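Removed from the display is one protein chain of the complex; every other protein chain stays in position.
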Amino acid sequence: MNTENEVREIVSRYTRAADWRDGEALSQLFAADAVVEIHYRGPDGMELLGTLSGGTQIAGAMSTAMAPHPPLGWSHHTTYDPLVSVDGDEASIDTQFITFDVVGTRKPEGGWPAGTFGAQGTIKPIESGYYRFTLHRTDSAWRIHYLDVIHDIPYVF
Amino acid sequence: MNTENEVREIVSRYTRAADWRDGEALSQLFAADAVVEIHYRGPDGMELLGTLSGGTQIAGAMSTAMAPHPPLGWSHHTTYDPLVSVDGDEASIDTQFITFDVVGTRKPEGGWPAGTFGAQGTIKPIESGYYRFTLHRTDSAWRIHYLDVIHDIPYVF
Partner (left out) sequence: MNTENEVREIVSRYTRAADWRDGEALSQLFAADAVVEIHYRGPDGMELLGTLSGGTQIAGAMSTAMAPHPPLGWSHHTTYDPLVSVDGDEASIDTQFITFDVVGTRKPEGGWPAGTFGAQGTIKPIESGYYRFTLHRTDSAWRIHYLDVIHDIPYVF
């Protein structure tokens, strides 16, 4: 696999770990001393919402900052239009992101009404912004050293 | 084109064929003995919704499982964050997907009201989940041998 595609796939794995709320899979994508910053870019400039330091804290945030999926619920962290830069064993990737909240409709006790067709539930974009990743390659594996999550809209913890 | 990008483009062509309801274009992406399974991954685990076997049945499903676009209607089958694996002449690709339903507003008899600006209609995410493709390369062309469409929300045929 060429190097830019390797770097892009780290982002793909990040989105999977986030949607599965899999702190263990997430922490394996990050270096042990990695830092995640979460910002809101608003009318008064960049506002720091929180900082996570180290793989354990990053994995732990999965169960605190991210609410567990409700029954019949799921999410898709999706990314778009990457800009990748690779320089030896250092790389950066900037993507757009949108997070979709997914909630299925529960099948009625008596079955679906006559005429029901297609997917039953709601899929709603709830977050958007930019991910900016810095990665290092060690022993031929890319790991995230720094991630800046920049939200477009106010985010309340 | 490098091999991972070749495999990714098969998915791009799949989305185009689905949006154009083009059974002929779709069937050319699949091997003659290909199988498509459609699942709903719900609270009780993976539920098989349907199976299509062979190019003819897959192409035919385009006009049965997928409703034709209504007047002024369209769709976008969109994919995200691929994970590609290539091993010689075999490959797999896992993507997130969201299907958007698009319905344009019909221009009023007397023309658009004063002050109307921008795109007129609604664009709505109606399906989401994961596509998991297995592909084989024969005579330098990649073809889909197996596709698992895994819906996040209940799907009623």
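We just call them A and B in the order they show up, numbering each chain from 1.
In this section, a residue touches a chain if its C-beta (ideal position, glycine included) is under 8 Å from a C-beta of that chain, and two chains touch if they have at least 3 such contacts.
Fair warning: this is a prediction, and the values are worked out from it, not measured in the lab.
Trainee: Looking at the whole complex, which of A:22, A:37 or A:127 touches the chain that is not displayed?
Mentor: Reading the full complex, the residue touching the unseen chain is A:127.
Trainee: What residues on chain A make contact with the chain left out of this view?
Mentor: 2, 4-5, 42-43, 67, 80-84, 86, 96, 98-99, 125-128, 151-157
Trainee: In the full complex, which bits of chain B touch the chain not displayed? Write them out.
Mentor: 1-2, 5, 9, 11-13, 15-16, 19, 71-72, 74, 76, 78-80, 100, 102-105, 107, 112, 116-121, 123-125
Going forward, only the chains that are shown with their structure count from here on.
Trainee: Which whole number of Å gives the spacing of the CA centres of chain A and chain B?
Mentor: Using C-alpha averages as centres, the distance is 23 Å.
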